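Below is one structure. I have some questions about it.
A single protein chain has been omitted; all remaining protein chains appear in their positions.
This part shows chain A:
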Amino acid sequence: MFKKFAPKEEISSQAKTKSSVQRAIRAKLLEQYPALNPYADVILPKKAPMVLIKCKDNISMIMMNDTYLFFQTFDGPYYPTLQLLHKYPDIMPKVQVDKGAIKFVMAGANIMCPGLTSPGASLDAGIPKGTPVAVMAEGKEHAVAIGLMMMSSDEIMKLRKGVGIEPVTYLGDGLYKVCAEAALSALAHAESDSE
């Protein structure tokens, strides 16, 4: 979805949300990611302006304090950016691909069932189809991608073939780069402010 994402070309509007909208989004995010509740005032401070960035293909992104936090398509589920997920790694269900699948995941390929059922992989039972999941990788600490379950985990284990997870964002894709750059420039700002 974000393979060639470059917001400069793709942003159609960028605006501060009204406070009522901000409250609604905040509530929805915390409902979807309840583990973030204790950190809500850090990640989604009530007083800071929330910027809603609308891009083409009906993607919208939520930014606060110059940091990209979440995105969604249409009014589908919110996904955290990988950077946010790296900081709060346990906010969503996890699946693990084997080492051999990493390079394909980082090329934006669909995650096939065998990559989720092989010895290096791990998959919890009971994850329903349509769940946003963190895609971890064998032997790695941080998530390699965020994806959407195209089958339930039980179906994946039963069928053992076909597309198990569709990637939404992955390390090194356009969105990831945009977030990384934003983080760097925010850091530079903070440093120059403290001087």
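Criterion: a residue touches a chain if its C-beta (ideal position, glycine included) is under 8 Å from a C-beta of that chain, and two chains touch if they have at least 3 such contacts; residues count from 1.
Definition applied: contacts and distances are computed from a predicted model.
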Next on the checklist: Can you work out the missing subunit's protein name as recorded in UniProt? Choose among "NEDD8-activating enzyme E1 catalytic subunit", "DNA primase large subunit", "Translation machinery-associated protein 22" or "Ubiquitin-related modifier 1 homolog".
Outcome noted: "Translation machinery-associated protein 22"
Next on the checklist: One chain isn't shown here. Among A:K18, A:K140, A:K158 or A:H189, which residue touches it?
Outcome noted: A:K140
Item to check | Selected residue (touches chain absent from view) among A:K28, A:R160 or A:K177 | outcome: A:K177
Next on the checklist: Under the stated touch rule, tell me which residues of chain A contact the chain that is not displayed.
Outcome noted: 34-39, 83, 86-91, 102-103, 106, 140-142, 144, 171-172, 176-177, 180, 183-184
